[in-house]
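Only one protein chain is missing; all other protein chains are in place.
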Amino acid sequence: MKRKTALFIIAFVTWVFLNWVPDTQHLIIGALASLLVVFITADLFTERQYTVKHHLRYWYFFTWYLPVFLWECFKANIDVAYRVLHPRLPIRPGIVKVKTKLKTDTALTFLANSITLTPGTLTVDINKDEGILYVHWIDVKAKDIESATKIVVERFERILTKIFE
Amino acid sequence: MSDIIGLVFISIGLFFDVIGCLGLVRLPDVYNRLQASTKCVTLGTCSILFGTFLVVGFTAAGFKALMCMAFLILTSPVAAHAIARGAHRAGVKLCKDSVVDEYAKDKEGEA
Partner (left out) sequence: MDKINEAREIKKARWFLGALSLAALLALIIIRPLPFLCFPGLPYSGFLGRAIYIFILACVLSLYRIARGPTGADRIVAIDILGIMIVGLCAVLTISTQRSWYMDIAIAWALQSFISTLALSKYLEGRSFDE
């Protein structure tokens, strides 16, 4: 029940922000639509409600994860622009394996998304049971698991462990 | 003043969009194209949307631009990941210059 209420509030607030200047008709339609959404997708929503209440996690998220992520993202774009504009196309691609200690679904999703948007790497597949990610790397610097893990994953793993575990 | 900053953001976004499409044309195989185009076009479009927000200000359109930005940042890596996995399962080979392919080795072990 708690889960359904939370999802309803989130959907309704999103609807109100999308309308921006709501009147009665919009509010009624929005309530009906968010009820529909709740009844269809409530089972897919978060499974561990108790972690939502820790305030410190949000602070970590906004003050630590976001700046690091945006900076890496910007660096990635400069890197790709250099590689694309260079006449000889300096790439050395390959798919490597990396290991991670994160367990929960949310943390793994965020880790995979961060890897995809940072310099030269793209997540291809996740093996959740053993904690292995397959990463396509545009400029392979290390082929074995340990050193590749050190370069690719560790930047984000420490931060995400603090936030999501 | 905020208008001019917004227009600067739009110019940066345009530059990165063109670079992403150039990468789509120039790079040799699916995975490299995904790398270049996903990163560049996502950040470029997000920068354009942020510029739109700065120019339009706190109105309905501006707030929708912000929501659209968050949505793009969340979804486009997922789409890239899905395409990469689908391509690898469908048997699209890596290009000739590739160094290693651990994923294909592991899949052979399973099958």
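Letters A and B mark the chains in the order given here, with residues in each chain numbered from 1 onward.
The rule is short, and it goes like this: contacts are C-beta pairs under 8 Å (C-beta built on N, C-alpha and C of every residue); 3 or more make two chains touch, one makes a residue touch a chain.
Just so it is clear, the model here is predicted, and its values are computed rather than measured.
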item: Absent-chain interface as seen on subunit B, which is shown; value: 3, 7, 10-11, 13-14, 17-18, 20-22, 24-25, 30, 33-34, 37-38, 41-42, 44-45, 48-49, 51-52, 55-56, 59-61, 64-65, 67-68, 71-72, 75-76, 78-80, 82-83, 85-87, 89-90, 92
item: Subunit A residues touching the omitted chain (full complex); value: 18, 87-88
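By definition in this document, only the chains that are shown with their structure count from here on.
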item: Subunit B to subunit A touching residues, read off their complex; value: 16, 19-20, 22-23, 26-29, 31-32, 34-36, 38-40, 42-44, 59-60, 63-64, 67, 73-74, 77-78, 80-81, 84-85, 88, 94-95, 97-104, 106
item: Residues on subunit A engaged by subunit B in the complex (per definition of touch); value: 14, 17-21, 73-74, 76-77, 80-81, 83-85, 89, 91-97, 109, 112-113, 116-117, 120-125, 134, 136, 138, 140, 143
